[in-house]
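Below, a portion of the complex is reproduced, with chain positions unchanged.
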Amino acid sequence: MNFASDNVSPVHPRIMSAIAAANDGPAMPYGGDALTARAVERIREVFGHHGAEVFLVTTGTAANALALSAMVDPFGGVLAHEEAHVNTDECGAPELFTGGAKIIPLPGDGGRISPAVLEERLAAFVHGEHQVLPQALTLTNATEYGQVLTPDEIAALTSTAHDRGLKVHLDGARLANALAALDCTPAEATWKAGVDVLSFGLTKNGAMCAEAVIFFDTGLAARFAWRRKRSGQLLSKGRYLAAQFLAALQDDLWLDLARHANAMAARLAQGLAELPGVRPAHPVQANELFIHLPHPLHEALVTAGAVYYPWRESESTVLARLVTSWATTPEDVDRLLAHARASA
Amino acid sequence: MNFASDNVSPVHPRIMSAIAAANDGPAMPYGGDALTARAVERIREVFGHHGAEVFLVTTGTAANALALSAMVDPFGGVLAHEEAHVNTDECGAPELFTGGAKIIPLPGDGGRISPAVLEERLAAFVHGEHQVLPQALTLTNATEYGQVLTPDEIAALTSTAHDRGLKVHLDGARLANALAALDCTPAEATWKAGVDVLSFGLTKNGAMCAEAVIFFDTGLAARFAWRRKRSGQLLSKGRYLAAQFLAALQDDLWLDLARHANAMAARLAQGLAELPGVRPAHPVQANELFIHLPHPLHEALVTAGAVYYPWRESESTVLARLVTSWATTPEDVDRLLAHARASA
């Protein structure tokens, strides 16, 4: 009953097999191997953008911070939701890799930014060089609160940003979960909606450590190879990263895994919502639940061995975050629900 | 006949099996799993230093740059051989992670630094804040030219450095090859010889991507967890890094692999040295050959499909670097030698 995060899950067997299958004879290092070339090509196909520039890295934090470093000057500003991962959970990696750019926090329910809030904040940059120069907007889909942005919602934000000369980054650590919830293509949820650079994560979705920085605005990628190398993110044995992408993207495995994770979250949400005193904080749209649990229920679950993060507490409830993954089984969900029902 | 680098080799089967075996059920993320705890403990045992602080990362560049960032101020100086990997092949990663510290290049044959050269250079820091503050010395063993430093040689340098208040880092990307050539323990070649922080690499020696930063001077490690995270080097699924260390360090596999690589280098060196016009640039002490080849011989080898790096050219010869690994077979070596003899 480990619902702490989707990254507690193991590697999907088909991805692990692909890693093992890549283990054959010598291969040129630093991404100069054949598998890497194929993975890059495959990613371009999946996103329907044959000119995209693709760089493989090992962590989502690195992907985000490196992507932003190619988009803003060291004296630049990055507009982000105040609870965006880049602002709250990356220990200043964006600041390190950008050389000191500033994240400008924006409020918004469920990790969402409204175009009006964005516009108003941008309008406040009127003091020239006394302020940082706003140069990028970063979004997350699904958001840190498991909310899914539609292509139209994304387009409204990217269009506001582009009008002011900003570039747009999308943190896609859970892009698969968003896509599984939307009826659209990867292209429609990204570059066709105005996303310039994407952090495309598979680690939370069945891979071992597989993240890609994808430049749809290829002008931004010109010297990205140098950025990746100097950040220590250029693996010498690149084939093992590539193998993960190839396996995950084959036959839509990545979308199937995300669809499963989302279904498990829905099942869990539905079961919990039926209990007295339980109140969802946000609609469950992807694979994360944010849900208010009465204290006795929370304590009973913890005692029963359920693992998840308490986000905040009030007098009567705990706001709990529960995350499902490709590896979550209906039995896992039902076991937790059984404990919940027993204690409710 | 790929002698381009030891990182063209695949993952050793026992290490790959360990990765697959780690793929079982949920595990707490970010190094909070049981395998990581065991790997850290095993590394401490191998180095005979039970208080050492150990941090796993994915690349040697990251290990080196992060280690140095914990040892010097942003206005500090790091004394290094002018051809050290940190100075020539890491694209400024040390400068990024240290916040701008300066690498002070020192000359020396075969990648070696002499204590006299070190002392003389340190004596030139007499202008206070107008110069960077020399705070660290970094060594490489085996050196970038495949030369092995003995514990006594290391101790002479670390003692000079410590006398001036510097901390000492060792780039151990090929530490196993050095140890395989020396008759000493890992402890004797590191902290007992005065090394404060070690970049301990297994990637070139049979792993997939397994590097550790080991603090023997544990005072330097106080906030290293923050450094690692903000550099994007904290893998969420840490167990797969840990599994590599555990497999490599079991039953001395890592030393056996290095011994084999060294033996292949010796076999190759001996065979080539017998040919007319061939002249080793440095004695072969580990798993790298730097050898002057007459142009016709070089061209014949390349035509025959041998892969290696030409380092420099003179009118009559090419200085070639050939690297062997755990995966190099005697047949690989003999095939290259046969081609060489045929064309000599």
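Chains here go by letter, A and B, matching the order in which they are written, and residues are numbered from 1 within each.
By our rule, contacts are C-beta pairs under 8 Å (C-beta built on N, C-alpha and C of every residue); 3 or more make two chains touch, one makes a residue touch a chain.
Just so it is clear, the model here is predicted, and its values are computed rather than measured.
**Q** With 2 copies in place, how many does the full complex contain?
**A** Altogether, the complex is made of 4 copies.
Going forward, only the chains that are shown with their structure count from here on.
**Q** Distance-wise, how many Å sit between the C-alpha centres of subunit A and subunit B, to the nearest whole number?
**A** Here the centre of subunit B sits 34 Å away from the centre of subunit A.
**Q** Of all residues in subunit A, which touch subunit B in the complex?
**A** 2, 4-5, 7-11, 13, 16, 19-20, 22-29, 57-63, 65-66, 90-93, 95-97, 203-204, 208-209, 226, 229-237, 240, 327
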